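With one protein chain removed, the remaining protein chains of the complex are shown where they sit.
Residue numbering begins at 1 within each chain, and the chains themselves are lettered A and B in the order written.
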Amino acid sequence: MEITELIQITVNAISIGAIYALLALGLTLLFGIMDILFFAHGAMYMLGAYAAYYLCTKLGLNYFVALPIGVILIGLIGVVMEKGLFRPIRNDHVAIIFLAIGLNWFLESTGFVVFGLRPKPVASVFTGQAHFFGATISWERAVVVLIGLLAVLALYFFLMKTRWGLGMRAFAEDPLTAELQGISNDTVCSLGFLIGCGLAALAGLLVAPIFILTPTMGSHAVLISLLVIGLGGLGSIPGALISAFIIGIIESFGTSYLGADITWGMIFIFVIIFLIIRPTGIMGVVRE
Amino acid sequence: MTRVRPDPDRQGKFLGEMKAQQKSRLYFLGLFVLLGLVPLVLRSEYYLHVLIAMFYHVIYATTYRFILRTGQFHFGAHAFVGIGAYASVLLVMRAGWSFWLAMPAAGLIAAFFAVLIGYPTLRLKGIYFAIITWGFGDTLRFIYMRFKEPFGGPLGIFAIPGPNPITIPGLITIDFSQKTHFYFLALALMIVTLYILHRMEQSRFGLIFGAIREGDRLARAVGINIMNYKVLAFAVCSGLGAMAGSFYAHYTYYISPLDFSVLLTIYLAIYTVVGGQERYAGVIVGTVVLMLAGEVFAGYSHYQLLMYSGFLIVILLFLPGGLISLPGLLTRVGSRAEEKEGEKFRNDPA
Partner (left out) sequence: MLLEVRNLRIRYGKVEAIRGVSLDVEEGTLVTLIGANGAGKSTILKSLSGLVPPFAGEIRFQGQMLAGWKPARIVKAGMAQVPEGARVFAKLTVAENLQAGAYLRKDKEKVALDYQRVLRHFPILKERLNQKAGTMSGGERQMLAFGRALMNGPKLLLLDEPSLGLSPLLVHEIFKIIEAIKGEGVTILLVEQNARKALEVADKAYVFETGRIVFEGPAHELMDSEEVKKAYLGG
């Protein structure tokens, strides 16, 4: 194996990992804070990608104008869902999972009806490639990596350093006691959905120029993110980050030498075996 | 050591349940007899087909529910149905087995995979089980698509032979040339499955899982190895589902990886919740009602899924007990009014 080839595959791994990390981020947040496995995350991601299509391709908006519009719009859809659908059954964990499942496939099939079956194109914003040490990465993927990392850092900063972040972490541990400090559970949950769905939308908007847009892209993304956060340790943001890159590396090397479908089989088997040995994931945080 | 006092409330509930069970057993018997008579009256191939599809979906859904009731969030029912279908087809077409051997063998193979997957993962938190079972199903799908030999690749397997004819000398020959023959086979499979599930629920099994669900630590305290029960339940249910999958393959003559996508599990989840998971009857009602409603959109699968998932959301929010709880709720509405009287001083529902 040549050294440039190795570098190239590593670069690919980082770019894949960054997308997965971004995908898993919102899901991890909702799980870590609210203990909700939010299947509809995939649908929000799909909506984000289609937002890019409608805002950029159809309305002709600049991509960087469309980005915040899409994120905020879909974040707000998340808030509406939280208030209207999730709040009434907040204490019933089984019902919440089913609700999230129902929503994901409701939105997916709505996507088929509204967006149609034909894959939609979103024009690339960045063309050309960057070169270093003999490896190439397309600029648009480089931008995804960059924004993905920024999003992770921003979320981490938000959770650890701001008052609202503190409130969310307090809520995650003990909602009732948090309420007694004046940390309104309702507000925390709305905020969680705003950020979680916003992050899903951000991922969708970012990959829109790279991936092919179909309404089913969301369900596929949820499966991947579930593997990522399962491997990382449910609810742990650093864990999700590490495992996203591990899976990125396996996928990158695997597809180069073995082929894509075999690689996915391997990733799955790897995750299962890992979880059998260490059921709490890499970071070992599992809530009872 | 704490003394466990008998709880009169629960005993009363238990007796009430017993009575209700006897009643529902009668209902079920009557229903089965009626269903057995249907082909005598109903000649339409289409309606028979709808009923047959209902029968094997009832098997999928009730076995799915049983796993759900053990407290595990199952997300890979499609994996085991698929194993059943592919295994039985390959045994018949490649190894030359008789369908009547291949079907139970397919069930056993699926049960074996269930133990393999279940033993390590059932001890994990419910969510992990969901992730792993879903991943398992999708991996299988990759395998079916990738390996043309022997799985037929993305196009699947065509021209699957029907079940081998059964001849009862001097009486009749059932050669599965007619829908009616499949009808009785599907009905028989469904009745057997329901009976097995019923017996499991009545046995220590059901009691233990009932206890676990109600947060009762008694089961654990008594020292029963819940894990083994969970694995066993998972294996039996997966095996039964796989046998239905085998039936499906030999009934439709054609299978492809698309038949066993996660959507199948989603449908089963929807049938279960919409009908009401507290009782068997609920799941069955959910399956029947939704499948009938789905016939309206036959051929427009996106609209069908749209309706199903929309239905699921509405039920979760407004009728948590599912359709089966509707009659009971209606009779109770009257007694609700009296509770309202003292609610002038109420905080917002937290």
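Just so we're on the same page, a contact is a pair of C-beta atoms (placed from the backbone, for glycine too) under 8 Å apart; a residue touches a chain by one contact, two chains touch by 3 or more.
Remember, it's a predicted structure, so these values are computed and weren't measured experimentally.
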{"item": "Listed residues A:V11, A:L37, A:V122 or A:I183, member touching the removed chain", "value": "A:I183"}
{"item": "Identified contact with the non-displayed chain, of A:L61, A:V113 or A:L166", "value": "A:L166"}
{"item": "Positions on chain A where the hidden chain makes contact", "value": "163, 166-167, 169-170, 173-174, 176-184"}
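Here is the rule we go by: only the chains that are shown with their structure count from here on.
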{"item": "Inter-centroid spacing, chain B versus chain A (mean Cα positions, whole Å)", "value": "32"}
{"item": "Residues of chain B touching chain A in the complex", "value": "73, 117, 120-121, 123-125, 127-128, 130-132, 134-136, 138-139, 142-143, 145-146, 262-263, 266, 269-270, 273, 302-303, 305-306, 308-310, 312-313, 316-317, 320, 350"}
{"item": "Contact footprint of chain B on chain A as seen in their complex", "value": "37, 85, 88-89, 92, 94-95, 97-99, 101-103, 105-106, 108-110, 112-113, 179, 185, 219, 223, 226-227, 230, 234, 261-262, 264-265, 268-269, 271-272, 275-276, 279, 286"}
